[in-house]
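Presenting subunit A:
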Amino acid sequence: MSKNEMIQITYREAVREAIREALRRDERVFLLGEDVGRYGGCFAVSKGLLEEFGPERIIDTPLSESGFTGAGIGAALGGMRPIVEIMTVNFSLLAADQIINNAATFLHMSGGCFNVPLVIRMSTGGGKQLAAQHSHSLEGWYAHIPGIKVLTPATLEDARGMLWSALEDPDPVLIFEHQSLLNMEGQLPANAGAVDIDRAQIRRPGSDLSVITYGASLFKALEAAEILAGEGIEVEVIDLRTLRPLDDATFLTSIASTHRALIVDEGWRSGGISAEICARIMEGAFYELDAPVERICGAEVPMPYAKHLEEAAMPQVEAIVTTAKRMVRSNG
Partner candidate 1 sequence: MKEELIRETIFRVLRPITPEADFDELAPDENMQEVLDIDSFDVLNFFIQLYEELGVEIPEEDYGEIITLNDLIGYLAIRIE
Partner candidate 2 sequence: MAEFCMPSLGADMKEGILVKWKVEPGDQVKRGDIISEVETQKGIIEIEVFTDGTIEQILVHPGEKVPVGTVLATIRVPGEEAKAPREERPPEPTFKYKFCMISAQHKEGPAKRPPEPTPVTTAGKRLKISPSARKLAAELAVNLSTVQGTGQGNAITRADIERAAEAQNAAAPLAPVKPEAGMRQAIATAMARSNREIPHYYLATHIDMSNTMRWLASENKKRSIKERILPVVPLIKATALALGKVPELNGFWIDDRLQLQEAVHVGFAISLRQGGLVAPAIHHADLKSLPELMEALHDLITRTRGGRLRSSELTDATITVTCLGDLGVETVYGVIYPPQVALVGFGKIMEQPWAENGMLGIRPVLTTSLAADHRATDGHRGAQFLEALNQYLQKPEEL
């Protein structure tokens, strides 16, 4: 396999490759969750892994998020490197006590004696008509909690590379895989590997407006940027990648050159990560702003099932284009 060889791969396959690599490289790594084994994962991410690695490393659990997340925490405390899969972020609320009260606090409460090197993967976001109990974007909530890291891989490269870096991290890391990205297909270097998990990245440079986003909204922002470029507006698109710790230096630096900021977040506006980003901009770049910071967020409703309503409840390309134009070419 040559160094530069590219392979055609989906996001789902990239995550599977990442898990497979981790299982191969480190015998302490194992995967547990609902239907990850015989069924191949609710989103078919772990298809084939049970056959390859056996039931001791690919463990089907009962429908008990609190129980198996707690088991993951215990295993991590015991020296293992568990990957816990929770079907959706909505279901993670059943494990919120384990994540927030246990995983996030043990290092602190043990006086620095016990790290919890746990990775929890879960799906997030809407767009697949899975309705209000499977489609929400609560990653911003988790970004509120000290003691954990919150990753939101959007690109194939990050889907492939963030897991290993997360497993290497001595503390609990939550990885949010957007449902609508799983079938996304593209080219990835065959030798793609670990990537950093603490920096935002500029996915498209531009001079007129900084669009700050993450997850599936990244691609809507990039599509909008392409349309806007045709109209002479150069948008800089920033993929946050990690919501906690938030890499504010990258977007503050960007705003210092564009002087305008638009945040696109599928999560709800009130008290969401978009509000936090907005606050950081006020704290760090107030004197750089040439227009008020704006936000395009998910509508503040439970995610609807009907396709047209679901679309209306999520940030869309058209809204980004319209808002960006108004911000850059405002007149009255």
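As a working rule, a contact is a pair of C-beta atoms (placed from the backbone, for glycine too) under 8 Å apart; a residue touches a chain by one contact, two chains touch by 3 or more; residues count from 1.
The set was built so that all candidates are chains of the complex that A comes from, given by their letters.
The model shown is predicted, which means the values in this text are computed figures rather than measured ones.
> Okay, in this complex, which of 1 or 2 is up against subunit A?
That would be candidate 2, which touches subunit A.
> Quick check: in the complex, which residue numbers of subunit A touch candidate 2?
Going through subunit A, the ones touching candidate 2 are 259, 286-292, 326-327, 330-332.
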